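Every protein chain but one is kept in place in this view of the complex.
Moving on, here comes subunit A:
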Amino acid sequence: MLNIFKMDVYRFVRNKTMYILLLLFCGFQIFGTFMLQQYSQEAEQGGGVAVNRLNASEFMQYTMSQTPSWMLLYITVFVVYFYISEYQSGFGKNYMSMRRARIYTVFSKMLISAMFVGLLFLTLLVSDWIGRSLFFENTTLGDLAFFVKLLIGQFLLHWAFAILILCVSVLCKNMLVSLIVGFVLALNIPGMLLSALESLVNGLNISQYWLVNTLVRIKDFNHAGETIQTLAVAIVAMALFAAIAVRYKIREDLN
C-alpha cells in the first residue's frame, strides 16, 4: 500500500495540472471577492448580507453556499485527470498484478485526493485572506474553534465528494464521461431533482442528507446535531463510494 501511495505521491508532486488548477482557483477566488465588493453595497441596501463585515468563517460559508461550487469543479477535474491518465496510459497494468494492488491503488488515489483537497483549502484560506484584506480591509477570523470545526467539516465533505468522483471515474473509465458526470454532480443537479421529487411526496425529507446539499448548506458547527449530521454524511459517503470503487476495481478486467 505504502509503495503504491509513494508512487502516486511522486506523480502528484510532478503534476503540472494540479499546480495550474490551484493557481486558477486562487486567481478566480480573489477575482470573485473583488466582484463581491463591487456588488456588496447594492446587496446590503437590498437587505442582503453585508459581505464586507463577515469574518473568515462566515465569508467561507457564504462563498461555499453559492452554487455552482467552484471547489467541486476543480476537484472533479483533478480527480478524473489523475485516475484516468493512469488508466488510459495502461501504466496500471504494469503493477496491477501485484498482491492487493487493485485495492491499494484505489485507497492510494483516495489519499491523493485528500492531499489535493487539503491544498485546495489552503489556497482558499490564502486567497480569501488576500481578497478580504485587499477589497474589504477585513481579515477578522472570528471564533477560532468554530473556524477549525468548519474547516474539518468542509474538508471531510469535499474529500467525500472527491471519493465520489473517483468512484465515477473507476466505473466510467473515460475522461469525458467522468468529467460530465462530475460536473452534473458539482452543479448539484441530482440534489435539485431529489428536492423536486420530495416536494411531490408529503413528509419525505432525504435531500438534506445528500452530500452536495450538505456541502453547500450554511451550517452551525456550534450545534452538536448539525455537526454530527455533517460528519455522518461525509463518513457514510466516503465509506459507500470507496467500497463501490474497490469492489469494482477488484472485479475489473484490465483489457
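To be clear about the criterion, a residue touches a chain if its C-beta (ideal position, glycine included) is under 8 Å from a C-beta of that chain, and two chains touch if they have at least 3 such contacts; residues count from 1.
Basically, contacts and distances are computed from a predicted model.
> Missing chain's UniProt protein name, "ATP-binding cassette domain-containing protein", "Heterotetrameric sarcosine oxidase delta subunit", "Fe-S cluster assembly ATPase SufC" or "succinate dehydrogenase"?
"ATP-binding cassette domain-containing protein"
> With respect to the chain omitted from the figure, which of A:19, A:39 or A:95 is a touching residue?
Answer from the full complex: A:95 touches the omitted chain.
> Contact with the hidden chain only, please: which subunit A residues?
Counting over the whole complex, subunit A touches the hidden chain at residues 2-4, 6-7, 10-11, 14, 85-86, 89-101, 251, 253-255.
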